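A single protein chain has been omitted from the complex, and every remaining protein chain is retained in its original position.
Presenting subunit A:
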Amino acid sequence: MRLPLLALLAHGPAHGYELKQDLEQLLGPEYPQPNVGQIYVTLGRLEKSGLIEGEDVAQSSRPNKKVYRLTDAGREALQVWFEETSVESRVRDDFFMKLALAPRTGLADQISLINKQRRQYLNTMRSLSKLATAENRDNPIANLLVEGAILHLQADLDWLERCQEELE
C-alpha cells in the first residue's frame, strides 16, 4: 500500500482520511479497503523514510490534523515504481505444496485436496462475479480489478482440472 499512497499524494497534499476516501473512490466502495489505522501506520513509515512530510494543521473545534505532502525522494521512488515492470510469482503456490507432499505424509488424499480447493475457488468466483454483474456498476477501473481476479481464478480452476486428469 506504500506506493499507492505515494501516488495519491503526487496529486497534492492530503490527510489520512482524505487518502482513504480517494482509495475508496478509485476502487469502489464494495471492495475490501485498508482501514484508516493501516493507512496512518503506513503514512508514519513513509514519513520516517523521508518519502513524505507531515505538517500539523490546527483546527478550531477538533484536534490538529496532519497533512502530508510528497518529498522529492518520494517523487523519485514513485518514478522508479512506474519504471519497473511488475513481477508476480506464479510458481510459489501453497496449494501446490500440499498437493505435491500429501502422498508422502499419508495425511491427506490428493483428489480430496483438489475437490476442496475447487470449492474454495468456486465460492470466491461466486463473490467476484456478483460484484462484476451487480447492476449500476459504473467504475471501469474497479471493474478491471475484479475482471483480473476472475481471470486468474479461471486459470487456477483450469489448472485444478489438469491436476485431476493427471492424478486420478
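FYI, a contact is a pair of C-beta atoms (placed from the backbone, for glycine too) under 8 Å apart; a residue touches a chain by one contact, two chains touch by 3 or more; residues count from 1.
The rule is short, and it goes like this: contacts and distances are computed from a predicted model.
Trainee: Leaving aside the chains on screen, match the unshown one to its UniProt name from "Carbohydrate ABC transporter membrane protein 1 (CUT1 family)", "Branched-chain amino acid transport system permease protein", "ATP-binding cassette domain-containing protein" or "Lactate utilization protein".
Mentor: Listed in its UniProt record, the absent chain's protein name reads "ATP-binding cassette domain-containing protein".
Trainee: Provide the residue numbers of subunit A that touch the chain removed from this figure.
Mentor: 1-4, 31-32, 34, 111, 115, 118-133, 135, 145-146, 149-150, 152-154, 157, 161, 164-165, 168
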